[in-house]
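The structure appears below as structure tokens.
One chain of protein is taken out of this complex; the other chains stay put.
== chain A ==
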Amino acid sequence: MSAPTLARPDERPGRGTSPRPGRARAATHRSLVRSIPLLPAVVLLAIFLLGPVISSFYGSFTNASLSGASAQDSAFVGFDNYAALFADPDFPKSVMLTLVFLVASAIVGQNVLGLGLALLMRSSNRLVRSLVGTFVVTAWVLPEIVASFAAYAFFNDTGTLNNLLAAVGIDGPNWLYALPMLSVILANIWRGTAFSMLVYSAALQDVPQEITESAEVDGARGWQRLVFITIPMIRRSISTNLMLTTLQTLSVFTLIFVMTGGGPGTDSSTLPVLAYQEAFQFGQLGFGTAIATIMLLVGAAFSVAYIRALKPEVD
């Protein structure tokens, strides 16, 4: 590796004819030596990420459980877990709840609020801008368990929200029991908007001022400039951010687990919470693994779409 030749493409495809055999062997050897530093990363990723993914697919076809006879030696049961999953009314319900959670809190809530804040911050005072930035970002930087408790206290029957409502003469509902999905959706918007706000603020800085100004001179109104100029110019950031916030929200567990525990009943059990309940509270490891596998597939589909959007940067 101390070869003085530089890291220049020695195997760029389609460049000249194949080199002499000796050189080819030397090049392969060099390639091998040069990829040695990749090894620790490959080993860690293979054991702890690829391993669970593969065992997830396999495990979802067995009757493994945490206790009882099938805890010792599990048997292959084919699609039984999936059949049971779709027959169980909790699963379709959980899929619906997850979709509602994704659309309301990530796609609409975080993105629209984040973009709105980023836009408003451009035409506001310096002081107001730093105030809003500080509090929105703090909710995002706090460890998830702390943020979850703060949200739990806020929406609790005797919490801040109901006290404020009582001060203006409204008898607030018991949010966490009567409206569990609304509570966790609002809490997740509170928790996650900072990310979208930061991404959109950065994107808006790249929109040249002259373009919006010349549109203004031509008589375009504020909303016209937004819809026809600003949004098309940051559409790449929008699609990237939509995908990332969706993926992040798909993984939200702690917030819901602390605030409602998935309840009352299973009224706020999104897929991660349901997988946890099935596997660890009811001991149905195979059942929980089947849910995990479905979530991994959904996540993988989003990842592929995301990578396609980023493709030019990797190449």
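Just so we're on the same page, contacts are C-beta pairs under 8 Å (C-beta built on N, C-alpha and C of every residue); 3 or more make two chains touch, one makes a residue touch a chain; residues count from 1.
Here is the rule we go by: contacts and distances are computed from a predicted model.
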{"item": "Which of \"Nitric oxide reductase activation protein\", \"Coenzyme F420-reducing hydrogenase gamma subunit\", \"Y-family DNA polymerase\" or \"Carbohydrate ABC transporter permease\" matches, in UniProt, the chain that is not displayed", "value": "\"Carbohydrate ABC transporter permease\""}
{"item": "Residue of A:L97, A:I185 or A:V199 in touch with the missing chain, whole complex considered", "value": "A:V199"}
{"item": "Touching residues on chain A - with respect to the absent chain", "value": "1-4, 6-12, 31, 34-35, 37-38, 40-41, 44-45, 47-49, 51-53, 55-56, 59, 64, 113, 117, 120-121, 123-125, 128-129, 131-132, 135-139, 141-146, 149-154, 156, 158-160, 162-164, 190, 195, 198-199, 202-203, 209, 222, 236-241, 244, 247, 250-254, 258, 271-272, 275-276, 279-280, 285, 288-289, 291-292, 295-296, 299-300, 302-304, 306-307, 309-310, 314-315"}
